[in-house]
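All protein chains but one are shown in place.
Now for chain A:
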């Protein structure tokens, strides 16, 4: 009888572990990325914990407005978070010197690339500096903010 109980617990434990493993395979928590000020005020400097999912990137379901994790084209050791402002073929207009001048520039995003910008355009190295990045550098899409609790919720339309 006791043996049967142990067996049932073992099966239940295994099923739970398997479900957890499946969950972790699709999503992983990004508490570990060093954050700069480039995504203020959306992501502040006080240690946010945001879940990143990779399925959207693999299925190519990311689009304009999504916040993504990408490998920096300037430093391959750095993973940075930016917002997609233009997909391939779209026109992007941006201020050349925000705060100083009203002069704008419009570019068309080349095929296979995306144009990314930080929300804090005054303090962000992004496509305005290094150009549209190849889509192959995009590795994850910000999905759900877990911490701080006051800002708990989806990262879509944020």
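In this text, a contact is a pair of C-beta atoms (placed from the backbone, for glycine too) under 8 Å apart; a residue touches a chain by one contact, two chains touch by 3 or more; residues count from 1.
Convention: contacts and distances are computed from a predicted model.
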item	value
From "Peptidase S26 domain-containing protein", "NEDD8-activating enzyme E1 regulatory subunit", "TATA-box-binding protein" or "DNA primase", the hidden chain's UniProt protein name	"Peptidase S26 domain-containing protein"
Touch residues of chain A, complete complex, unshown partner	60, 71-76, 110-113, 133-137
